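Report on one structure; see the data block that follows.
Partial view: only certain chains, each at its native spot in the assembly.
Every chain is named by a letter (A and B) in the order it is written, and numbering of its residues begins at 1.
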Amino acid sequence: MSDYEDAVAGLAALGERPGGARAALEAVLMVIDQPASSEELAAGLGLTVAVVDELLAGLQRDYNGYTVNAPGTDADGSPADAGASSAPRGFELRNVAGGWRIYSRPEFSDVVGKFVLDGQTARLTQAALETMAVIAYRQPVSRARVSAIRGVNVDSVVRTLVQRGLVEEAGTDPESGSLLYRSTSYFLERMGIASLEELPPLSPHLPGLEGIEEFFDAERM
Amino acid sequence: MPSVDAGAAPAGEAEATADAESTTARKGGFEVRLANFTGPFDLLLGLIAKHKLDVTELALATVTDEFIKYIRRLQELGEGWALDEASEFLVIAATLLDLKAARLLPAGEVEDEEDVALLEARDLLFARLLQYKAFKQLAAHLGETLENEAQRFPRQVALEPHFAALLPELIWRHSPEQFAAVAAKALEPKDTTPPEVGVDHLHGAPVSIKEQAEILGFRLQFGRPLSFRALVADAESTLVVVVRFLALLEMFRDRVVAFEQPAPLSELTVRWTGRPEGWSSENLSEEYETVAAPATQRETDPEEHANE
């Protein structure tokens, strides 16, 4: 079990420092500028993924303001929870686009917005949102197919989405040779979700899906 | 979500409707408030919602009039309304009109092919409309989520100086000239992606102007003047006739042929005026070379011209 030994060795070394492994993880979270997966964090800290996952969950609860005795806190008394506080912090730790990252809490968006100049991008138009939805749920998908679903030409809208980094090219369709598009991890980030599976399912929105589905496959361009 | 950031709106859709709104305000009298519809389905759903109709109900004819009135209004406004959008609107308007006409006929007689086709058109329209409705709902969800998420700001601070100092020294091998070449390439307009125009419905055999010019050149160069009628006598299709005519125009511009036509619509005679040697279709004017140069492009050229 060399994994385990490594993890213990890592823990021991980090454990001697103030705050221990939990603080080490926090220190790393302070310098990343894009989401970092538990695997990346574990490798950087010399800990197992399981330990890091537990520490992350502890930090998340901690920042959200659960106390040590609150329901939902692990009973194992891991050091991760030793410093948990009762009032929520101004920031939160979230698992977004397959990685962990620190965000300011939404309740303070007005205040933070005054200090962060360039953080926010303009809102998407209705046309862009609809096109984004079709691409997110039908990816990889050609512009022609998105056009067919929306009933209008989508070339310029897709270009805008690509420029905004929400959509990217995903090769060409082997049959028609047309360019295919898919959503990016930045889209997941902006949506605040870890993966595409977290998107709400399409089916409830489509009545009588079975027949229609076949029908559209036939129509596929 | 009626409030749409017009500033960031991509060209076309939003502009057209923005125009529409202002005109409505000026002229008045048009009951449908022209909201910012993003396409024919959106408009159709809007009208259905206005009349509190279920999409699945067979009451589309109720909204047909209004839909068509709206299209007519958009057409009157004219500019800013993209052709492909217009055609989509018209396709749907035509389908609706068919359906409405069908409802005026006695019910229960679905026998001839036209009726069946009409039912298929209706089902197709319903299905597409339902599908669009689903995506519209999901788009609303995306919009809300994106908006809520925009309340959070990620920590993305610059690396602390002592960590930045750890980064390996950058390897930079580009001379100013190489760098300028990179810049020139990066600044080149990339927007050359032509809008995807379906050509599946066109079945013309590939005919190339150069190829036809070669044939014409061979016949004229080593023979006496020929009438256009004679030059296209062996043409297997109208497309070849058209392409040969275009080829002749090109050759005329290159001053290797001359035309004679005593009266309008009378026989057109073509005469070789170039030097006997040294001409080949490869020398055709540059304009055509740029259009017809790539091998793959060449095949589609005549079709494009034929369409015009």
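The rule we apply is simple: a contact is a pair of C-beta atoms (placed from the backbone, for glycine too) under 8 Å apart; a residue touches a chain by one contact, two chains touch by 3 or more.
As the structure is a prediction and not an experimental result, all values here were calculated from the model.
Trainee: Can you write the complex as a formula in the shown labels?
Mentor: Putting it as a formula, the complex in this file is A x2, B x1.
Here is the rule we go by: only the chains that are shown with their structure count from here on.
Trainee: On a C-alpha centroid basis, what's the spacing between chain A and chain B, in Å?
Mentor: Computed value for the inter-centroid distance: 37 Å.
Trainee: Enumerate the contact residues on chain A facing chain B in the complex.
Mentor: The touching residues are 29-31, 33-34, 91-92, 94, 101-107, 109, 112-113, 116, 119-120, 122-130, 132-134, 136-137, 142-144, 147-153, 155-157, 159-160, 178-179, 189-192, 199-200, 202, 205-208, 212, 215-216.
Trainee: Note which residues of chain B are touching chain A in the complex, please.
Mentor: Residue list for chain B touching chain A: 1, 4-14, 36, 38-42, 56, 82, 84-85, 88, 92, 127-128, 130-143, 145-157, 159-160, 163, 191, 193, 195-196, 198.
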